[in-house]
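Note sheet for the following structure.
Missing here: one protein chain of the complex. Every other protein chain is in place.
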Amino acid sequence: MNHSPFSFAFLQGAITPTHIAEIVQQNAAMLTLGAHSLFLGQVRADEKENGSITAIEYTCYAEMATAQIQKIITLHSTQYALKSVFIYHSIGTVAIGEICLCVAVGAAHRKEAIEACQSIVESIKKEVPIWGREIINESTSIWKTNHFSSSQ
Amino acid sequence: MNHSPFSFAFLQGAITPTHIAEIVQQNAAMLTLGAHSLFLGQVRADEKENGSITAIEYTCYAEMATAQIQKIITLHSTQYALKSVFIYHSIGTVAIGEICLCVAVGAAHRKEAIEACQSIVESIKKEVPIWGREIINESTSIWKTNHFSSSQ
Amino acid sequence: MNRHKIIAFGIIAEKIGKTEFYLENIATTQALKEKLYNQYPFLQTLTFSIAIDHEILQEELTLEENQEIALLPPFSGG
Partner (left out) sequence: MNRHKIIAFGIIAEKIGKTEFYLENIATTQALKEKLYNQYPFLQTLTFSIAIDHEILQEELTLEENQEIALLPPFSGG
């Protein structure tokens, strides 16, 4: 695990509860930090036309995605005076019931932590070149769509 | 740990990263859950007139606090169609850098999870009879004040 | 003659030096407050709530036997 309090990594497969505990542990070392706000995205067994989703397969444009997330971290850290930002996103296959995204923000006070965490999640979904393919069964899959798409 | 997905407990002393991981693990069993929003409150080493805070000692009116938190859980679960709500609050001494509050909310979608989590945190601070005494050193302490107080 | 047990928390318990005490012959919440202000004048300058059986007092009430009366300074959980 990276020991900078502002870090991002792609993880192969699901993000585990142990990863989350490690992030929480890192924030606990910071004595001016009063609030953690965490968002975890989890793969849902949604019903589609040909059956229900069993997993999502994530691919990304790695160099650009990393650069975009670093920009998002820098922007929010400054704007909200954050003490820490840890972001994990899964690459590859994540089964239903498993976690594919973790955004963990630390700040002195709750308002900054909560607002920054929410804004970072929205930015990741809008601005970062990652794609999810929803797997229905062996022969069927659907490209996932977020509630908004890039404005370009 | 309680196996209902809507539960509250007072914990003696600090809430640990392991407690957080257990909550995350419980949500991962729910296949219609797509979003976790967590808020963790941590004791800060704030500077006061006579020195800096070293710990907070929490006391509560246990029966009323439990009843109030159950009401808060029921109200939010219905209003936001939540899949899970786990709340822990510390009682007794929590040192700086340690966690004293965990609110973890699970919902199908991120909007409901994030809004409900934030609203539950505000409700706990406003409506639940818990008091924190900020310990400065062996002879000095200050009763903690939240940014708002009960409207009564 | 009625007799009510009053429980106190936080800075109120600290200032009065105990977490519970008894008051006699208080028929209403108004009478309760008068007696409290008289016995513990610092309460006049402190913000606090009164809970009757775990419910914050919103309007004046007649007190009944065996009710749990609690004096609550501003909450500071979280």
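Details
For clarity, chains are labelled A, B and C in written order, and residue numbers in each chain start from 1.
As a convention for this text, a contact is a pair of C-beta atoms (placed from the backbone, for glycine too) under 8 Å apart; a residue touches a chain by one contact, two chains touch by 3 or more.
The shown structure was predicted, so the numbers you read here are calculated from the model rather than taken from an experiment.
The hidden chain, counted over the whole complex, makes contact with A. Although one chain is not drawn, the whole complex shows that of A:15, A:55 or A:124 it is A:124 that touches it. Only one of the listed residues, A:15, A:55, A:101 or A:136, touches the absent chain: A:101. Across the interface with the omitted chain, chain A contributes residues 41, 58-61, 63-65, 67-68, 89, 100-101, 121, 124-133, 143-146, 149-150, 152.
FYI, only the chains that are shown with their structure count from here on.
Between the Cα centres of chain A and chain B there is a gap of 23 Å. Computed from the mean C-alpha positions, the centre of chain B lies at a distance of 27 Å from the centre of chain C.
Separation between the centroids of chain A and chain C, computed from CA atoms only, is 49 Å. Counting only residues that touch two or more partner chains, chain C has none.
For chain B, the set of residues that touch two or more other chains comprises 41, 121.
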